[in-house]
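With one protein chain held back, the other chains of the complex are shown just where they sit.
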Amino acid sequence: MTEKRTPKLDELQKGKWPSFVTEMKRAAVKSPAAAELVQLLEKSYEERKGHWKHGGIVGVKGYGGGVIGRYTDVPEEFPNLAEFHTMRLNQPAGWFYNTKSLRDLCDIWEKHGSGLTNFHGSTGDIIMLGMTTEHIQPAFDEFSEAGFDLGGSGSDLRTPSCCVGPARCEHACYDTLEACHDITNEFQDELHRPMWPYKFKIKFSGCANDCTASIARSDCSVIGTWRDTLRIDQNEVKAYVEAGLDIQAAVCDKCPTRALKFDYKNNELNVIPEDCSRCMHCINVMPKAIQPGKEKGATILLGGKSTIVQSAFMAWVIVPFMKMEGDYEEFKDLMRRIWEWWDENGKTRERIGETIYRLGMGKFLREVGLPPVPQMVFRPRANPYVFWPQDEIEK
Amino acid sequence: MTEKRTPKLDELQKGKWPSFVTEMKRAAVKSPAAAELVQLLEKSYEERKGHWKHGGIVGVKGYGGGVIGRYTDVPEEFPNLAEFHTMRLNQPAGWFYNTKSLRDLCDIWEKHGSGLTNFHGSTGDIIMLGMTTEHIQPAFDEFSEAGFDLGGSGSDLRTPSCCVGPARCEHACYDTLEACHDITNEFQDELHRPMWPYKFKIKFSGCANDCTASIARSDCSVIGTWRDTLRIDQNEVKAYVEAGLDIQAAVCDKCPTRALKFDYKNNELNVIPEDCSRCMHCINVMPKAIQPGKEKGATILLGGKSTIVQSAFMAWVIVPFMKMEGDYEEFKDLMRRIWEWWDENGKTRERIGETIYRLGMGKFLREVGLPPVPQMVFRPRANPYVFWPQDEIEK
Amino acid sequence: MARLDQGPPHYEQMLPPIIKENYGKWRYHEIPRPGVLKHVSETGAELYSIRVGSPRLVSIEFVRDLCDLADKFCDGHLRFTARHNVEFLLGDASKVEPLIAALTEKGLPVGGTGASISNVVHTQGWVHCHTPATDASGVVKSVMDDLHDYFEEMKLPAKLKIGLACCLNMCGAAHCSDIAIVGVHRTPPRINDEKIQKGTEIPSLVASCPTGAIRPNPKAKSVIVNEDKCMYCGNCYTMSPGMEIMDPKNDGCAILVGGKTSNARTAPSFSRMVIPFLPNNPPRWPEVTEAIRNIIDVWAANARQGERVGEWIERIGWERFFTLTGIPFSDKLIDDYIFSRETFRTSAAFKF
Partner (left out) sequence: MARLDQGPPHYEQMLPPIIKENYGKWRYHEIPRPGVLKHVSETGAELYSIRVGSPRLVSIEFVRDLCDLADKFCDGHLRFTARHNVEFLLGDASKVEPLIAALTEKGLPVGGTGASISNVVHTQGWVHCHTPATDASGVVKSVMDDLHDYFEEMKLPAKLKIGLACCLNMCGAAHCSDIAIVGVHRTPPRINDEKIQKGTEIPSLVASCPTGAIRPNPKAKSVIVNEDKCMYCGNCYTMSPGMEIMDPKNDGCAILVGGKTSNARTAPSFSRMVIPFLPNNPPRWPEVTEAIRNIIDVWAANARQGERVGEWIERIGWERFFTLTGIPFSDKLIDDYIFSRETFRTSAAFKF
């Protein structure tokens, strides 16, 4: 194929933000597929439409997911894109790497794929973008050799991810990396062999700042919190005052529950323990002076997903507080009970949140064995349409 | 029928709140039907269930509504309750009466009915409770003679009602009594001859305090407001300060839009005009010092109803500001357009709010000819599911 | 002969002279004592309104009594309020106390203004309706006997509006009340084929069920109910007498709280269920009166001045409401109907 001009894409090599077009062209130097991809994209820019077809099923031996089949609809024009699949690799917890591992990945990908990649995919995987069918198994074998495994795709557990947590953050209320790693390993079967009504995502955030956006982006959101009272270091409070922080305005007035009382005279800050909802705001503003309580754990929320089909759902509280320690058996057990219930009750392509919405929280809680608590709702029902389990009434 | 004991009901003649049982017994002195009603109710208190059947259609000549048929399911036991219908009489606007009119009503009801009544029904009518079929027409003729007409029932315009408004309230932003009276008269046909998918209620409140609870209780809620800025009398502000009112705490801090600034030094209160949402709070607390602006009118809201079937709906803004003056032609014209649209699009037993919910505000606004404005929503849609009128797009 | 479509009497003929003269001219009002409103006009005129509690379900003798009082004290004028209280309208301050004395003598309570409880908006119940799950007037009488002080004094944090509806049709429009009492069924309708065959339109009946629990039973020319899907709303019974839903053993009252309709400070809001069921225990419904007194007492003890029930709860959080009142939370209070999603706590911030 002769080198063609790409006037539209060239425009995107200008400007201060690093250019993906430049990256594509860098890959194109070694990979004919990447070279064609530049041309295909230019075509899309001209025609204002995509040129990819629905994927056929491709994969590696022993797994049901982890590879997304992709084929161009103009294979005659772009023979190297006739097969151009994606392989998802499960990232290490917290997206930490040593350069040795990264270089290994690059070398393998240079051999078997387009040389194009996403660090990372939006769920968290390393995305190896563009390979032919025949390279799938050998590439996987080599990635495996290098210590990497496939991520999720299809109706399975998707690759869990976690915030940087205790590795670099003072707010972490549990070990997000360990939890993510341990739980990912526990559920390898669920991750690699799709068998549910639809996908299921788990994300781990160490505190209510929710740096993985888990509440919006995962079916199960695990958010660090504490059960006792936040701790205030009055010396550090005084230091903030001296440094010029307007504690009343910047902290107390923005506390959603007005749980903080600032004493101007003594430059002391106090919290009304039962009023604090652990939103993290005051801690964010004054990390030196305020820290989470001592009895730490996580809130488990369920049901998050984006728009398709019933509207986007954010995950909601199903367990206000759970210890996240040891072998995480309490959490794992809960997941298993939830999946079992969903398996029995969910329709095809129905996310867990949608299944619960359709069948009702009451049924879900009863059948999964979770005690109903007011923390599960912003407010109780406004309608009087209670389903009464008929064994609770007098017949 | 021999006098029977009513031990349960007798209990309800005790206590400080005036007793409806005493009232029933007072009526029972002259009315055998009322006497039986006492017995029937005692029976219900014993059995914990009602003893009334579905109504057959009863009414007066020329009208389709206004009388609710009612029959007991134990006519053998209570022959005087075999027919025990309700007649709804349209109350005068604001529920004002002279004693002459009230006495006329009593006299007619003594002749034709049970002597029991509700002042008033929950929609606003005078409820004449309990009469036989054969008395319906003669009673109506006499009520009519006395200047009263029937209220609504069935799938028609229900009897509109209004708050006391300018008759006794300093807050009224339009003449609720005149509007209610004029508009009720305009729509006599709609009120007396059911021809819609379901009932339609209108309530008029003179300001956002909404003393008719119109936003919850009527399909169309007409709430007085103003388009310019509220007026503050600084002398009266000072008087409130002197009287000990903590203006900052009781007024400014509770202003939902924080539109009020209190100047401690000069004891002056000022409003940021574009921030005020006209919620009435500050005016309620300081009626001597603050009053509505001068350019008055009403906000029109649509869609309120209670629980059955889709859940309760509160009415929402469809016209942020409308003058309510003269012959109310703008309002009447809007009602006619809305009813026409509902007639064409509504299903049987579907309130207007439910029809709009089902078909979408966009369609409703376009077809009824109302300009969409952000005042109609608390916030825009969270989903991207826009229906594009296909004539707006490039084919 | 009746004049068709003459409409209601003109309100002007019902207004006392002082109101006609000062119509639209009122400048401000005060509440000199509970149950008495004093409105002052631009003209300097002063109007006293004496608010009186009424059982609403009354005899014509009651109305005539009111007329006697109005004739004696108010030149023959009076009005009723949006909550079914009576208001006597006086231009003459000196008549206020004598009128109150006369009312008290008759056992009529004066109150319901300002930070008090007003009359309970309510419905027909067993007295006159065919679909009730509870009585109306009897429950109201029991509740108001218990809360009488709160009517005659103004010692609550804010206005308190209770609504009662004897079935889910909600004729009391209780859905936006500070406290709502709602009659609820708890068992599916029992089908009476014979009654259905008489005059019920089967397709309309099937369509009336919001959960799609009803399907035709062509053999019996009747219908079948999928009991698992039924939520006892009674809409089918409104459509057909053959869907018998009244069940003395299992009908009763639900309690909802925190609604309001005024736009002052906060937007109008729905009442929300806090007790899914209390038994019908006539004549005095002790479980209901007690539950309501508990809620009011806790609110009165904890709310800030001027805070309606719902505003108080939204400030402290519903989870705290259940702790403070000791009302047990249960899955029945979690919405599972169309708009449930908005009620789920999609946030990690809450109180324990």
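As written, the chains take the letters A, B and C, and residue 1 is the first residue of each chain.
One rule holds in what follows: contacts are C-beta pairs under 8 Å (C-beta built on N, C-alpha and C of every residue); 3 or more make two chains touch, one makes a residue touch a chain.
On a predicted model such as this, the values are computed, not experimentally measured, just so you know.
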item: Listed residues A:12, A:74 or A:393, member touching the removed chain; value: A:12
item: Of B:68, B:213 or B:301, the residue in touch with the unshown chain; value: B:301
item: Residues from subunit C at the interface with the omitted partner, ascending; value: 263, 267-268, 338-339, 341-342, 346-349
item: For subunit B, the residues touching the chain missing from this view; value: 208, 210, 215, 221, 223, 225, 227, 256-257, 274-279, 299, 301, 303-304, 311, 313-317, 320-321, 357, 359-363, 365-366, 372-388, 390, 393-394
item: Footprint left on subunit A by the chain that the document does not show; value: 8-9, 11-12, 14-21, 23-24, 26-27, 34, 37, 41, 44-45, 47-55, 60-63, 70, 84, 86, 89-103, 105-106, 109-110, 115-120, 122, 129-130, 140-141, 143-145, 147-149, 161, 163-164, 166-170, 172, 175, 177, 181, 184-185, 188-189, 192, 208-217, 223, 250, 254-256, 279-281, 284, 287-288, 306-312, 314, 348-349, 378
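By our rule, only the chains that are shown with their structure count from here on.
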item: Chain centre separation in whole Å, for subunit B relative to subunit A (CA means); value: 50
item: Residues within subunit A bordering two or more other chains; value: 311, 382-384
item: Subunit C, residues touching no fewer than two other chains; value: 168, 175, 210, 233, 249, 270, 337, 339
